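Not every chain of the complex is shown here; the ones you see sit where they belong.
A and B label the chains in the order they appear, each numbered from 1.
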Amino acid sequence: MNNKKIPVAIIGASGYTGLELLKLLITHPIFEIVYIGNSEGEVRVEELHPSLKGVLSQSVLKSNAKEIAKVADLAFLALPHKTAMGFASELLELGVKVVDLSADYRLELDTYEAYYCKHTDKENLQNAVYGLPEFYRNEIKNSSLVANPGCYPTAALLSLLPFCDLIDENFPIFIDAKSGVSGAGKKCTPKTHFVSIDENIFAYNPLMHRHQPEIAEKMRLQSKKEFDINFVPHLLPLIRGEMVDSYMLLKDEGVDAPSLLKEFYKNERFVRIYDKPVDIKSPSGTNFCDIFAKVEGKKLYLNAAIDNILRGSSSQAVVNANIMFQLEENLGIPTISYVP
Amino acid sequence: MNNKKIPVAIIGASGYTGLELLKLLITHPIFEIVYIGNSEGEVRVEELHPSLKGVLSQSVLKSNAKEIAKVADLAFLALPHKTAMGFASELLELGVKVVDLSADYRLELDTYEAYYCKHTDKENLQNAVYGLPEFYRNEIKNSSLVANPGCYPTAALLSLLPFCDLIDENFPIFIDAKSGVSGAGKKCTPKTHFVSIDENIFAYNPLMHRHQPEIAEKMRLQSKKEFDINFVPHLLPLIRGEMVDSYMLLKDEGVDAPSLLKEFYKNERFVRIYDKPVDIKSPSGTNFCDIFAKVEGKKLYLNAAIDNILRGSSSQAVVNANIMFQLEENLGIPTISYVP
């Protein structure tokens, strides 16, 4: 085995996904953190993330693409959308590969601009690969820019895509999704105040969340069919994890959904098919996507769960990086849950 | 005003809904608790429910229908299904009115026997009234046996029934419901262990929960149409409250769902129509059902929340009792939330 280290940078180390990237890469056998950046710099990692005291004491720098290019072969961008594309274009220009955890390179131009903002890096957008390994593995292998999927789309697509040919596209697909509060980010807002969300649950942006077009677009690209995706996310009183419940009609009766899923994913390490409803905590701390399916007549119910900041973000990003450097896909990727 | 007290009994005082009945009736201006029973007896209320220390020190007796009939005009039955119908038939025979919080008198015979067990009190079943006051007020007034609705059906029906004439019954209605752990009862089971459900969520009995036929039957009875109800409940890591999200197709575009709801419920005290998604905590501690609706083309999204052990059980039971005795419907019924 060739143990030569590959130097990587983490840009945007202050947030939850930045922290998860740090935690994953500290123990990664090949990737080596050589640069940690955020928007301010001049702080040590353990000041940003006290739980890393005694584990990592590197300095966090004010992110600078030129400095990064001097030391790193790949950069993980854990930045807000819009900020990300500025950095990405500069880094790519300087020869640094990029895994972008923001939305900036996930969508086709029109969809992006309709739901986010004007795109300022259309050239790279054209070459970006959507980083859902089970479906884009080969493209990722040869890419220097991978757009890491949104958290909800990850769970939604992994459960929906195997059924594309069987779903009746004349009927809407209704997705009722639930996310832990880490999905709302580290910013202190009335919504993330403990007293607001503890012992509570509420829907937000019903039928108008930005992940709706992401799910629809990828289903269209994979199947060459248009699906009517209707997405209602909820905030849950818990930290980590995401559940995506999808309801739809199949063209025909008699589909054996569990067997179909088991067959479809039989060679995938990071998808588990369950015979009873999944829970949000079993994949917590891991890169697994857990899926349960049930059919009644023509009706299909899909029930998927992931760790929103791992499979829905940082660990999937590291899987993508593994693939980009022809490493084993599961190198340094956690499979052991935080349960209990 | 005639302040003459009406003596009532609470049978099944040990569980959560029994406790809520006690709390409601302690402060009720007309109903007076004269008998508190459970299956064991020989205990004081404050031993069963230490939070009532200094508030209520009556004795709890081993429930006995004949003794109840000597002292009470009405009995609330907070018993498991099957046990309830035994008591109810005896009490009715003895001239005691009954509000039954179990499932025993909620359904037509065939449906009941398909989902629960053999029915042993068919005679009374025929005369029982379904205690959803907004829809069965007049029947409740003259009834001596009211079947208090299930918690999920209460929220589901209050949001769905106003749309019966507009919904396209050729397509399924998908209901994604979420309940706090008090809905699973006081019994200690692996599901209700703190470590199992804290930081977690999972679906249970998907597409086969007993509340599915209850919702379907009442919609049929109100509308004379068959709807295909598909119900998936989830357990949430919180104590109190229930959210019911429903997804369906309307026959036509252009329905102004919020206005329709406001008009429909304009004279109802205990239904609130919101212009943004509801949360589970705002109706907590009250008898309110909070509803939000959104239409996109022909698609209708309904989002309702109640306190599962009040509006979904005990406070709705007291409203029914108020109606049965021609009292003001809101007598002793809480409207002030536990928030924060």
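Here is the rule we go by: contacts are C-beta pairs under 8 Å (C-beta built on N, C-alpha and C of every residue); 3 or more make two chains touch, one makes a residue touch a chain.
Note that the coordinates shown come from a computational prediction; the quantities given were computed from them, not determined experimentally.
Chemist: Please state: how many copies of the shared sequence does the complete assembly contain, given 2 in place?
Modeler: 4
Convention: only the chains that are shown with their structure count from here on.
Chemist: Between chain A and chain B, what is the separation of their C-alpha centroids in Å?
Modeler: 40
Chemist: Would you pull the chain A residues touching chain B in the complex into a rising list?
Modeler: So the residues of chain A touching chain B come out as 171-172, 174, 176, 178, 180, 195, 198-204, 206-207, 230, 232, 234, 236-241, 243, 245, 247, 249, 277-281, 284, 292, 294, 296, 299, 301, 303, 340.
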